[in-house]
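All protein chains but one are shown in place.
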Amino acid sequence: MKAPIDYLLHLADNALVLGQRNAEWCGHGPILEEDLALANNSLDLIGQARLLYQHAAELINSNASLAQRFAHLQGARQDGRVTEDTLAYFRDTAEFRNHTLMELPHHGPLVGYAVSERDYAVTIARNFLVSALMVLMWDSLRASKDEQLAAIAAKSLKEVRYHLQHAGDWLVRFGDGTEESHRRAQNAIDLLLPYCEAFWHPGPAESAAAQDGTGVDILSLREHWNALVNETLAEATLTRHDQPHPGYIAQGHTGIHSEHLGFLLAEMQSLARAHPTAVW
Amino acid sequence: MKAPIDYLLHLADNALVLGQRNAEWCGHGPILEEDLALANNSLDLIGQARLLYQHAAELINSNASLAQRFAHLQGARQDGRVTEDTLAYFRDTAEFRNHTLMELPHHGPLVGYAVSERDYAVTIARNFLVSALMVLMWDSLRASKDEQLAAIAAKSLKEVRYHLQHAGDWLVRFGDGTEESHRRAQNAIDLLLPYCEAFWHPGPAESAAAQDGTGVDILSLREHWNALVNETLAEATLTRHDQPHPGYIAQGHTGIHSEHLGFLLAEMQSLARAHPTAVW
Amino acid sequence: AALQAHFDTVIDADGKIEPRDWMPDAYRKTLVRQISQHAHSEIVGMLPEGNWISRAPSLKRKAILIAKVQDEGGHGLYLYSAAETLGTSRDQMLDALHTGKAKYSSIFNYPTLNWADVGVIGWLVDGAAIMNQIPLCRCSYGPYARAMIRVCKEESFHQRQGYEALLVMMQGTAEQKAMVQDAVNRYWWKCLAMFGPPDADSPNSVQGMRWGIKRIGNDDLRQKFVDATVPQAEVLGVTLPDPDLKWNEARGHWDYGQIDWDEFWATVNGHGPMNQERLATRVKAHEQGAWVREAALAHARKQQQRQQKEAA
Partner (left out) sequence: AALQAHFDTVIDADGKIEPRDWMPDAYRKTLVRQISQHAHSEIVGMLPEGNWISRAPSLKRKAILIAKVQDEGGHGLYLYSAAETLGTSRDQMLDALHTGKAKYSSIFNYPTLNWADVGVIGWLVDGAAIMNQIPLCRCSYGPYARAMIRVCKEESFHQRQGYEALLVMMQGTAEQKAMVQDAVNRYWWKCLAMFGPPDADSPNSVQGMRWGIKRIGNDDLRQKFVDATVPQAEVLGVTLPDPDLKWNEARGHWDYGQIDWDEFWATVNGHGPMNQERLATRVKAHEQGAWVREAALAHARKQQQRQQKEAA
């Protein structure tokens, strides 16, 4: 049994986009050890994305109606078949299924074409919030009826456990560190928590996957996620202000993104798109 | 008579790349009037670039060996013919002939993938240094043996005179303003003046154009440029530190750029390259 | 009282109030609020379209877009000037914007996600804005009315440009058509909401009508917009995302579905997708530009001192 293609793409895009973001620190980290840790995180995520895209590509190549749906993606094909790179490098913004949270830049709230210095607190806070989810997701997905997905989950679980540890440790250092680091961490948490609301509003693909046993009933993880988050925030002396308000819930996972993803993809895809038939 | 194609591209790329940079301020300027002034500057430059690319495209389309040389550029063609957009959107970094100065971001010296806040002093200092050159260039090019180029020069001259006035006025305000504005302006001038050395080291296309009367003997403008620059710097109480040193002279105009142009083009060309056959 | 009477006479005769004329405080306050809100909308409205300048897919479109965003900045400038004739400085108005006291059009709290958004903003957003603004060209306050005449003229030009850009895209590749449809899907309902809540729920309308500041009700304007737009959408070949949209022979108008007013109010009240981003971007531009403005002031002061010395 195979998971729905959009569910695989959702998982893959989450990993790729966050991996791409975290790699931006490479050579610019606050301390050499963190350069290495972020590179490691990024490597893990891109590795997960590759496995998921490969799985998705197989599914597409072996299914006529899916092949039709993705027929407009002509780049990076091999013998006419879709590859992991076709999916990563030739889909447009609206075809990406990652949570909006993943694509946000490493700074406070600004429009897509603003520029600003990177803030490591945003990086750490996001890695913490995402890893807390993914630890639970991959743990559950080990029981996916999609055996390939289950195998990917088992491998990924080990990696994100480490990511969670790393980000959580730093979040505590920031929250319970200096006045400046506390302020930055609190701002980052305040900025990012509302985007996490989207976790609990699954799109059609996630619901379908939960239904047929290839995916996870994400709402069943909510309490556990809250516990993980609250525990670390408490240790970090940080506060949760995310009272549910009747406002916007991010919709990246259904293809409606922020203004940031377009710029991320423009850069990421630039070389591949300039040479769509090339092999690298 | 027609100017050498690489000379036309040099002039066009200068205008486009600086126009692209200056447009980045749109919506982010320090004062609404400057948003408008920069947008205006950018519009003028992009207008100049269009005329020059159109001229270059005609030349390419009517000359078999040039058509061959640009045959690899397949995007944005019309009835198989090269257009202004083919030249702007489908050439790679190494094919651009603009001065390196034009492509630098609006901040101090950093590597290509660093991020930093924009500094309006860099913007103003560059516009001043470039406009001082272009006022002289366009003035001379009105006598170009390439009549189309001469006509473009006549039109452009009026525009850059205004650009020079605008940037010069602000440079004086900065230099002779507050301590902070003076410091920023001096840093910007120190950063950018060495890139201006490249003006006086013409590439083969510029030399060929000077020779056959379609271009300008750029070295003949040097003294006048120095006078223009020195006069405003003096009024701005800013200092020229650009003692000639035996170091690197920027080579963007021969295709060897800084790390910044690649990112600028990746963004600028992203949409056009994603849809190479589209008409907009 | 004589002043009030004179004011009422001018208003009743559809005449113009000018800056030096006496006017009721509430009139002045309402106008400052409305004109500055309009000016803020122009300035904040530069951002969603500015987002695509660097990526415009042809040089021609890039030039058109820069010129358009520049026009919006220009509108902002003369609207701020119009408001200043009422005795409020631009700094005061900007301060109200940056501290969240003043509003701007809620439509700009949505992101621009593909290139067609630029065209759709021209066609639908500017189109709706024009519907709202044309009556203001006859507004009772002279400087505002005159500013609006110029604004409306330029906005009509932008609207035609936006529509034309979409026409070209709809004759293009499947991907281009999909972009246009996607943009229309995201913007249609937000544009209907731009006319404001149903008249029944709109408290400011009555007084505004009396003063000749507001001249047509929200629902009438909305209906006018729908009636004008449906045939344009057909020519374009896009589907407006409303299953309830159908011609009502009896009314002689297009019927349309229910607007999600909860979503509208959430966004107006700060919880839209980009409220934080738009405002923070404006604040940041202003703060980071402080040294530039200070330099200009400092230099002007020095110049003045030098001139005074010479004169002495």
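Here the chain labels run A, B and C in written order, and each chain numbers its own residues starting at 1.
The criterion applied here is as follows: a contact is a pair of C-beta atoms (placed from the backbone, for glycine too) under 8 Å apart; a residue touches a chain by one contact, two chains touch by 3 or more.
Given the structure is predicted, the values throughout are model-derived calculations rather than measurements.
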Shown chains in contact with the undisplayed one are A, B
Subunit B positions in touch with the non-displayed chain are 72, 92-94, 108-114, 116, 245-248, 250, 256-259, 262, 266
Where subunit A meets the chain that is not shown, the residues are 16, 20, 23-24, 26-36, 39-40, 42-43, 46-47, 49-50, 53, 76, 84-85, 88-89, 117-118, 120, 172-174, 176-178, 180-181, 184, 267-268, 270-272, 275, 277-280
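The working rule: only the chains that are shown with their structure count from here on.
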Output for shared partners of subunit B and subunit C reads A
So, in whole Å, the Cα centroid of subunit A is separated from that of subunit C by 36
Among all residues of subunit B, those touching at least two other chains are 24, 27-28, 117-118, 267, 270-271
Touching at least 2 other chains, the residues of subunit C are 47, 50, 53-55, 175, 281, 284
